[in-house]
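Of the protein chains in this complex, one is absent; all others appear in place.
Right after this comes chain A.
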Amino acid sequence: MTTAITVKDVTIAYRKKPVVQEVSFTVPEGKLVGIMGPNGAGKSTLIKGILGLLPLVSGEVSIYGKPYKSQRKLIGYVPQRESVDWDFPTNALDVVLMGRYGHAGMFRRLRAYDKEFAYACLEKVGMADYAKRQISQLSGGQQQRVFLARALAQDAHVYFMDEPFTGVDAATEKAIVLLLEELKSQGKTVLVVHHDLQTVNEYFDWLLLMNIRKVAFGPTSEVFVPDNLQEAYGGKLLFQKSAAYNAQ
């Protein structure tokens, strides 16, 4: 099986304190991988480190066997929704078009094809009717779907999504799940920072449990077990533990 992502001994620190320490794992192509852990476990930080948005103190990341920098066009990214100001003067289609900027390159204008492509991406997340809507007038779930469409517009092989399920309504959650399935069926690899322990088994093939250090990594059925959860979440997980038992 082809290896999509290799993360080797990655350590990331804000100032002196490591937030992610010596994390290593290898993701085969075509997997839906959940990244889980308590608040402050370094999940988002790890993703940002892999994407080169934060400097690595040590370690290396490769995508399809090559260093990250030469593989940018293979990578799609869905940041946390709160990371931008939604009162920006632009509409939904325009935001999705940003996903095409990388293909156009510096100084170049987008082509008509890019617009069609972006529109098709909006359609895929069920937002085609909102293409011309000002982004501040979208609901939280709709904004999240616009972000997903923008990542789709990147036409990548590997996707990183930072908490796409946080604060969205049921319709959006369903749309995201369908999208994940579709990406998987196309052989794409997706890493998703996730919070909800109840849905882990349902959504993800593989799981990375972490709390600054890696706790466990592998197929969900092997990783999502009480001992691992206890180690990742510590004493904070008394009643969620039963969810894991039920899940087995």
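Heads up, the rule we're going with is that a residue touches a chain if its C-beta (ideal position, glycine included) is under 8 Å from a C-beta of that chain, and two chains touch if they have at least 3 such contacts; residues count from 1.
In the analysis below, contacts and distances are computed from a predicted model.
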{"item": "Complex member absent from the view - protein name from UniProt, among \"Manganese transport system membrane protein MntC\", \"NADH-quinone oxidoreductase subunit N\", \"biotin carboxylase\" or \"ABC transporter permease\"", "value": "\"Manganese transport system membrane protein MntC\""}
{"item": "Candidate in contact with the missing chain, chosen from A:Asn39, A:Ser83 or A:Gln186", "value": "A:Ser83"}
{"item": "Residues belonging to chain A that touch the chain removed from view", "value": "48, 51-53, 69, 72-73, 75, 77, 79, 83-85, 88-91, 94-95, 98, 101-102, 104, 106-107, 109-110, 134, 150, 154"}
